[in-house]
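Right after this comes subunit A.
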Amino acid sequence: MKREFLLAGFGGQGVLSMGLFLAYAGMGEGKKVAYVPSYGAEMRGGTANCLVTISDREISSPLVSDPGVVVVMNHPSLLKFEPVVRSGGILLINSSLAHRDTKRQDIESYSIPTQELANQAGFSRGSNMIMLGALLEATGVVDVTETYNYLVKTFNGRHLDKMPQNMAAIQVGREFMREYRQQSEASIAYA
Partner candidate 1 sequence: MPKGYQRPSTLVERPWHFCPGCNHGIVHRLVAEVIDEMGLQKETVGVGSVGCGVFSYEYFNFDGIGPSHGRAPAVATGVKRVLPDRLVFTYQGDGDLAAIGTTEMVHCAVRGELISIIFINNTLYGMTGGQMAPTTMMGQVTTTTPRGRGQAQGHPFRVCEMLATAEGAAYVARTAVYSPAQVVRTKKAIRRAFETQMAGLGFSLVEVLSACPTNWGMNPLEALKFVEEEMTPVFPLGELKVPEGVK
Partner candidate 2 sequence: MFEVHFLEQHCKGCGMCVAFCPRKIIEMAEHTNDQGYNPAMVTDVSRCTGCAICAMMCPHVIIEVVEGGAA
Partner candidate 3 sequence: MSEPILMKGNEAVAEAAIAAGCRYFFGYPITPQSEVLEHLARRLPEEGGAYIQAESEVSAINMVFGAACAGARVMTASSSPGISLMQEGISYIASAQLPAVLVNIMRGSPGLGGIHPSQADYFQSVKGGGHGDYKLVVLAPSSVQELIDHTVLAFEIAEKYRTPVMVFGDAMMGQMMEPVFLPEAEPAPIDRSWATTGMKNREKPNIIHTLYLPADDLENHCQRLFAKYREIQRQEQLHTAYLTDDADILVVAYGIMSRVARAAVEMAREDGIKAGLFRPITLWPFPDQALFQAASHAQAVITAEISMGQMIEDVRLAIKDKVPVELFNRIGLVPNPDEIYEAIKKKAQEVKVSA
C-alpha cells in the first residue's frame, strides 16, 4: 500500500508542518515515508506545497504526477492542483479561502471551512490542523492515537507545549469530516 499526499497553500498557513506531521505519523506506524517540500521564491508569504509519500515498501520515486490525496488551502492552489488528483482520489478544499467546490466528477471532494472551525475551537491559527484532522478521517491512513504517542516520544519534550492545542484542532477536523460524510451518505441514500 502506497499513498501520496500533495498539500498546497500559501506560505505561513502551516502547509509544510501539516506535511511533516503526516510524515511523522507514517513513521510512527513503521512505514516508509518521504517528504518533499517545494517553496516559492520567497521564504515567507509565497506559495508553499509539499508532497508526502507513505508506503509499506521502499519508496522509489518521492515524486508523483497524480497524487491520490490533494489538499488545497487557498484558491490559487485549487486552480493549480485540482487537475492533478488521481481519478478516484480525494480532494480536500479549504472553503474559507477557496471560492468554489470542485468541478471534477471522478474524485471524492470535501469543502472544509477550516478558519471558521478553528475560530470555534478557540485556536484561530489552527486551520492547518483542522484540515489535517479532516484528511486523517477521510483517508484513514494512520491511527491518530498512535501518532500522538509517537510524536510525544520523538520530540522528547521539544514543541510539546503546542501539542494539546494541535491535537484538539485535529479532533475538531476529524469530527467535522465524520459528520460531513454521514450527511453526504444520507443525502445519497435519499436521492
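Candidate entries met the following condition: all candidates are chains of the complex that A comes from, given by their letters.
Everything that follows uses one rule, which is that a contact is a pair of C-beta atoms (placed from the backbone, for glycine too) under 8 Å apart; a residue touches a chain by one contact, two chains touch by 3 or more; residues count from 1.
This structure is a prediction, so every number in the text was calculated from the model and none was measured.
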Q: Can you tell which one of 1, 2 or 3 makes contact with subunit A in this complex?
A: 3
Q: Write out the stretch or stretches of subunit A touching candidate 3 in their complex.
A: 20, 23-24, 27, 32-37, 39, 41, 59-66, 154
